[in-house]
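Inspection log for the structure reproduced underneath, given as structure tokens.
Only one protein chain is missing from this complex, and each of the others stays in its spot.
Letters A and B mark the chains as written, and numbering starts fresh at 1 in each.
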Amino acid sequence: MSFLQTNLPYILAGISVGGQYALIAIGYTMVYGILRLINFAHGDVFMWAGLMMVYFSASMPLWLSIPMVLIVTVILGFAIERVAYKPLRSAPRMSIMISAIGVSYLLQNCALYFTGGLAKNYPTLPWISDTVTIWGATTKVVTLVTPVLTILLVIVLVLLIKKTKIGMAMRAVSRDFETSQLMGIKINTVISVTFVIGSLLAAVGSLLYFTNYASVTPTSGSMPGLKCFVAAVFGGIGSIPGAVIGAFIIGICENIIKGLGWTTFSDAFTFALLIVILLVKPTGLFGEKVTDKV
Amino acid sequence: MKQLSKKKETWLSVIGIAAVYIIVSVLEIFIPSTSILFTVLKKGAIYALVAVSMNLLNGFTGLFSLGQAGFMLIGAYTYAIFTMPVAIKLTDSVYKYYHCAIGFDMGFLPAIILAGLAAAAFATLIGIPVLRLKSDYLAIATLGFAEIIRAVFQWDELGPVTNGANVMREYLDLSHIKIPFTNIPFPPTLFVFLIAGICIAIIVLLINSSYGRAFKAIRDDEIAAEAMGINLFKHKELSFVISSFFAGISGALLAMFQYTVQAAQFKTAMTYEILLVVVIGGIGSVSGSCIASFLYIACSEWWLRFLDDSQYNVLGLDILRSGFRKVVFSVIIMIIVLFCSKGIMGDKELSVRRLWEKIQRKKAAKKQTVKEGAENE
Partner (left out) sequence: MNESILRLEDVTMQFGGVVAVNNLSLEVNKGEIVALIGPNGAGKTTAFNCITGVYKPTNGRVSFHDQVIAANHPHGKMKKNYAGENGDRYQSEKTVSHTPDVITQLGIARTFQNIRLWKSMTVFDNVLTAKHMRAKQNVFTATFRLSAGEEKRMRQETEALLEEQDLLRYRDELATSLPYGTQRRLEIARALATEPKLLLLDEPAAGMNPQETLELAAFIHDIKDKHGLTVFLIEHHMDLVMQISDRIYVIDFGKLICNGTPEVVQNDKRVIDAYLGVAEDA
């Protein structure tokens, strides 16, 4: 029982950050499922959502800046897809990945330029930043809100994919891109919707994440971005429940490792996990095996 | 069209390359060594080597690996650790918090080779699990390994060897290199050019050999390559290990050039820079990587420096300030990736034969217009 006592704050932190990672990981897994592209820029879109909140809240009241952040982040994700990925859809795979890396580089450098390299303080959002005590551990309300909100959003998303027409279109496109086009599915709409959903979730995730880790730097997105991609791979690329579970596992393990004192390795752990999963079961927990026709 | 004999072609190529080295030597004699020109030349040569090594792996074998920074780090640290004089290792001027575990030192040349071998050794181990992954997974896995390597080198427990997260200095940098058997300092830029040049020459020899063709076959269609008897794993591992060997050497050269190294600088961003150099130069072109590397470093360290300087601001707009240079860069790179994805050289090499044919064609066209002009009179 005392293990739980000493480690409760870490486990709670793990669940909280896991939920935030889940929201970002969904964006990765959906884009990869449809375009077979690792959207290296997704983590930086998440970081920009945080930065935008800092700038908007300085000149607008919170009830206005929060929806503004959501809207502008969605526009950013949409624009990136249209400008940097759409023209390269028929190019070799390496080209589009290089484009994603280029966009990531551009977003980080723009952030560096605008912030002057200084970390920006995230505004305190009412209620979720309040401290609360649970089972003897002190934490912020956001730690409890995150998992609940995450699971709610995931349920809504899964319903959307299973029950709506656009959801069916998304499932078809991730199964077989070319045939879906031949069957008359508007590919551009499907892809744009995917990026819109991914960016929206990333924006929500940023609201929760930066309430916890109150400072935003230009590189705030790269590490979480990579970790969330690992979560998506771990859970089975293309599977939304898989990405969510993967994200929670990574969040919790990462914090337990910090709790055990091995802070330098909390990041490396995620990569070690990636390598293990790629060797043992590359299709991930919920992924499906695809055979190549020779 | 006048034909270019193979012998003449070889001679012209040799003269061309020799000219480069002679120019570098002449510059070093006459221009003060603090000039920014030498920084650009040295760093450009180092990046050229690592870009060519990355091109060998990505462009010629088709393995999209993002681990170069990790192998440069291994090379840099191996070089620094093994050339640091024992006397300094025993004091606490560098190893302030640890008791240094390596009790000897060696000369710069064996250390450079050891740097390459160390990187190659790590690559051999990493290649075994990683090379059977599909391209996008290979990218992320190698990126992951590079990050793990960086974390390991900053680990406290390995401090007695790596000095943990602290800076490595006081090793044999470029100012300590002397011409063998004399006490005359070796011109540093020429030294870097020589080492990088020899390494790039070896890579070119490899690419033009039977193994180079096997690599290209794997890149173009690995199922057909396997069906024609090329063992996929063995050849991919070979390409990976050789590429990492030279990345390690470029890391050692970087350490010599910078006078200090720290694990923290070998972030993934460095690999992205090299990747972008390769793309700008043309994936699959060695000369493209070299040219793009010098262009990139020249812009980054010298010509576009003014973009960061607020004294050039016009019209009262505070646009030019620190960080603007990198923004402009990123935009240029996106433009190249989106519109000229073939890069400067595409997949062709800068060759004497092609230049000759171009000149001959221009001459013939000129003769034709003169002839037409004469006929019309």
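The working rule: contacts are C-beta pairs under 8 Å (C-beta built on N, C-alpha and C of every residue); 3 or more make two chains touch, one makes a residue touch a chain.
Note that the coordinates shown come from a computational prediction; the quantities given were computed from them, not determined experimentally.
Remark: the omitted chain is touched by one listed residue; of B:100, B:174, B:230 or B:298 this is B:230. Contact with the chain not shown here comes from a single listed residue; of B:202, B:264, B:340 or B:359, that residue is B:202.
The hidden chain makes contact, of the residues B:176, B:216, B:267 or B:342, with B:216.
Interface with the hidden chain, as seen from subunit B, comprises residues 202, 205-206, 209-211, 213-214, 216-217, 219-221, 223-232, 238, 242, 284, 347.
Assume only the chains that are shown with their structure count from here on.
Contacts from subunit B toward subunit A in the complex involve residues 58, 64, 129-130, 133, 135-137, 139-141, 143-145, 147-148, 151-152, 154-156, 223, 268-269, 272, 275-276, 279, 283, 321-324, 326-327, 329-331, 333-334, 337-338, 341. Those residues of subunit A whose C-beta lies close enough to touch subunit B in the complex are 36-38, 83-84, 87-88, 91, 93-95, 97-99, 101-106, 108-110, 112-113, 116-117, 222, 226, 229-230, 233, 264-265, 267-268, 270-272, 274-275, 278-279, 282, 292, 294.
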